[in-house]
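A single protein chain has been omitted from the complex, and every remaining protein chain is retained in its original position.
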Amino acid sequence: MTAMRQAKAVYPFGFLDEYAKKEVRRTVLKAIAIPGYQVPYSSREMPMGRGFGTGGLQLTLSLIGSNDTLKVIDQGSDDSVNAVNLRSFIEMTCEGINTTDVTDEADLIQSRHRIPEKPLREDQLIILQVPYPDPLVVVEPSEDKRKVMHGEADYSRLLVKLYEDIVQFDEITISHRYPTRINHHYIIDPSPIPRWDVPKLHQSKALILLGAGREKKIYAVPPYTDAEPLAFDDVPFRVENFIDQHGKRRACDRCGDTTSFLDEFTSSDGNKVYQCSDSDWCREQLQKKGA
Amino acid sequence: MGYVAIKGGGVAIKGAQDTLEYMRCAQGDTGSPLDMKTIEHQLRFLHGRVLSEGGLYHPELASLAVKQSLGDSLEAAFALRAYRSTKPRLLETPTLDTSNMRIVRRISAAFKDIIGGQTLGATTDYALRLMRTELLDESPEAFRQVAQQWFKDQGDNAIPDTFPKVVDSLRADGLLAEVDTAAQQQPFDITREPMIFPVPRSAALATMARGETGSLLAIAYSNMRGYGDVHPTVAELRVGYVPVMLPHPISGELIEAGEVLMTECEVVAMYESDDEDDKPTFSLGYGACFGHNEVKAIAMSILDRSLQKGMKDGPTNPSEDPEFVLLHVDGIDSMGFCTHYKMPHYVTFQSDMDRLRTTQEKAQQAEEQA
Partner (left out) sequence: MKKIEAIWLPDVQQQVFRALMEVMSRPGKTAHLAELVDDCSALRALLATLIDGEVSLADRDQLLDSSDWPLLQCQQRDVESAAYVVCAGERAPDFEPKLGTLASPEHATTLILKLKSVQAGKQQCTLSGPGINGTQKIAVSGLNRAWLEQRQQWNSAFPLGVDIIVVDDTHVMALPRTTQIEVTSWDM
């Protein structure tokens, strides 16, 4: 494509200038050293919209080299419009890198809203795109005050909010972006992953980096670090429920798997359909069945 | 199996790009492509907005950005801003002196006459907003005639290169505080440092200088209407070309590297008298941006004043709250986030449905038991 060739001529490897990358890299090291703390950085404009993963993208572009194999997912799928868009941009500006759809083959994974079903390995790294980095924003609008609350690990107002929820609905109503305590100090917004994915943060073998481009923050959950979703003794944290009215776990319509997070939608003939959200997981289960 | 929107993303993106490109060229045989100079001149104000909101003074690329975004000012500013991310910083200018501005327009609402005189220049302020139907079918001959005639009428009555500033005479009269030299430290660089509140005034000015015109206007307007009390008087509004001085790479001596079109506004607001020892003076609000954009410069100067008040006494309304103003006026940030809601959110929505169904079930159980 001529547009791509021309763009290559104008833009450097990894799009960002080297000083911008250095700043992101310094920020990443601090984020790892202070698990769960949102480290501010200056955040450059990317050629895609704020909110489309520019924080994740700046991390990927500052980390990636020609030895890497990258996987990009959105809503669990490598083929969704935004994932395709991000991946082709990275391919265009980072000559020589490899890309893949297969979770096992990737060493760098950039994702929006999901963590792969397949447990990640030590030699892998996942970058999550974050729209709202601060879980305290629901109880305190001023960032100035929130920073002090985080430093003191003062989360009493957040717990009260959770408690009020239980009083009103007899259940914690937070569906995604579930507040999670990292290394027994900072509470993070783990990005809009479903509750289903929150336990994957705990003692993960892979490093987890989170990038909020618009809000200009980077934070991390290092490997082998405790990550505990907020809960009360009598009202536990619960992941999404995929049990049907007969008490049976729903299965994926395509691969038949009953262990993965499912997308629910209505097909053109009006029937409810359930399918694996993680497209690579679904592919692998189908392959296993065929073998 | 039904249609699943998530698959075939690559094909869909390509299709969308092709459709948009077709729309740009849909005139077919009767159309001709816009050239960069046409955009710079005939879409002057749009072009100026893009220069300033893009935060990069590159007239040709700003024209290109307008062209490729089909005239969407947010998209065009965005393309320019993203291009900026790829460029390293090579040199820094010293503080530029806008009294050296080569003026094309200069007015003061505070005084009937000012030293150097008022220069109305190019403005729509007193134009009647009637439809100029003669432009509907403007011939190239008539179009060219305008410029020829204009130069013929100009004559030799040369205007001076620079003018003194109105606020300097207010200072000389002791009506306005002296320039705070302590504040002339290294300005806060919003492109290299994250803003952690509270931020200095220079960070606020830099943020607003590339803020979105409509966003600045909306918040400044709230102050004008009564959610605040700046009550500004425009001491001076000037539009013109500011020489950009750069240190010579070898000798270090300052040389003029070029000039940038800017709009600058200084408003004088009611005096402050809470410093008991000092004599009361008027206070100043400052606005400046690339390009010819008077609404932006005035709105910014009002917000600069209201923010200074908020930084000093604590905010009592939105236009005085630095976090509220500075985190919501950037067009690239706000349009990006607004647009992102169109992206698929069905994993999170699945999660929402799960929570709602659970609470509905619990409510029903409770009702049945009652």
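All chains are identified by letter, namely A and B, in their written order; residue positions are counted from 1 within each chain.
As a convention for this text, contacts are C-beta pairs under 8 Å (C-beta built on N, C-alpha and C of every residue); 3 or more make two chains touch, one makes a residue touch a chain.
Computed from a predicted structure; not experimentally measured.
For the chain missing from the display, the contacting residue among A:58, A:225 or A:260 is A:225, taking the whole complex into account. Residue-wise, the contact with the chain that is not shown comes from A:23, picked out of A:23, A:134 or A:278. Counting the whole complex, the residues of chain A in touch with the unshown chain are 13, 18-19, 21-23, 25-30, 32-35, 37, 39-40, 62-67, 144, 147-148, 150-152, 183, 185-186, 207, 222-226.
Convention: only the chains that are shown with their structure count from here on.
Residues of chain B that touch chain A in their complex: 1-4, 6-10, 12-13, 78-79, 81-82, 84-89, 190-198, 323, 332-341, 343-348, 350-355, 358-359, 362-363, 366. Chain A makes touch with chain B in their complex at residues 10-12, 15-20, 23, 40-52, 54, 74-77, 79-85, 88, 113-114, 131, 141-144, 147, 169-171, 173-177, 192-196, 214, 216, 240-241, 253, 261-269, 273, 275, 277.
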